[in-house]
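Every protein chain but one is kept in place in this view of the complex.
And then subunit A:
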Amino acid sequence: MFFSAIRNILKNSQNAAKYTAITAQLRHLRGQRNHQVEVGLITPTDVTTNQHDTPAEAAREGAKEVALDFGKREAHVPSFNLAAYVNNSSTLKKFIDLGVDLHSIEKRKGLGQFVLGLDFEKNVKPHISFLVDQGVSPDNFGRMFTKNPLLFKEDLDDLKTRVEYLKSKRFSDEARARILTQNPYWLMFSTRRVDRRLGYFQKEFRLSGHDLRLLATKEPNVITYNMEHLRKSVFTLKEEMGFSPKELSALIVRRPRLMMTPPDDLIERFSYIHQDMGLSHAQIVQCPELLASREFRLRERHEFLKLLGRAQYNPQEDLYISPKTIVQGNNFYFVRNVAKSDLETFELFLKTR
């Protein structure tokens, strides 16, 4: 016990000796504005990895440059955020250049530690070039990696397999690029899991291959969404609202996002549209935007039209107003183009309720 403690102390002091050597070199390197500076010194293992580069760097030490001291943050000091390490880590610097929001990454449990341990050349670069090969635009990298930094944990071969799976399911190049861009979590799912999910949608709504691909491309997030939520909202759409299977599949393909909205909200909107506005199921399927709009918005606009005497949704009669146009645009657009009134009247109306 005692000896092991002494051994530990000795090891620490050795590490410290290595560390001081490295810091001197690092200072020198920063003086040269070299980009290979890497101080991810959170764990002692990093110290040893840095140790490998030392001979080459030591050779360059001969040039007597003025070493810059930025008052560098000591690596063993714990920190609450990634910002403390940004100036010393080239990986984090590159992430900032890509537009990755480190602030929102560090708020999620364990991700800060994970990102800190990444090496740009080794862990990040292959994945980025892989994504570029898949047709993902570099403008989206920041948003994607902010959402899912754990993508770098996945094996590159696995990612290739998953993309091959999509190819085998005859997703076009654009569709694949869109899926990867819109849903950075897609590649985290194993092919078997994705296959099961796609199978569920195909069976549940009796979709054709084309429609399923359309659904998955339109809203890739639906495929990887929480299954429990999906089942609940599908139940709501099917049983509580009473859409027939055919109507349901049309509705889902047109507006996949409906499955991701909370079922309570859906029911509230549906009951207003169906009971108060008096639209039939067929009309709702024709314009699923109605179900996607918040209830207060529908209520305001419908009641305003009713006040003006223009709430006429039957296409067979005069002065027909398409339900689709009710939820389009902002209030100004609605008042001018749909209600054919002016904003002051609308505001006065809103202030009476």
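Annotations for the structure displayed:
What we mean here is this: a residue touches a chain if its C-beta (ideal position, glycine included) is under 8 Å from a C-beta of that chain, and two chains touch if they have at least 3 such contacts; residues count from 1.
Rule of thumb we're sticking to: contacts and distances are computed from a predicted model.
Set against the options "Vacuolar protein sorting-associated protein 26C", "FYVE-type domain-containing protein", "Pseudouridine synthase II N-terminal domain-containing protein" or "small monomeric GTPase", the UniProt name belonging to the omitted chain is "Pseudouridine synthase II N-terminal domain-containing protein". The chain not shown here is touched by just one of A:Val132, A:Met227, A:Ala282 or A:Leu350, and that residue is A:Leu350. Checked against the full complex, the candidates A:Asn140, A:Asn221, A:Asn331 or A:Thr345 give a single residue touching the omitted chain, namely A:Asn331.
The chain not displayed touches subunit A at residues 31, 33, 66, 68, 70, 81-84, 86-87, 92-93, 96, 99-104, 296, 330-331, 347, 350-353.
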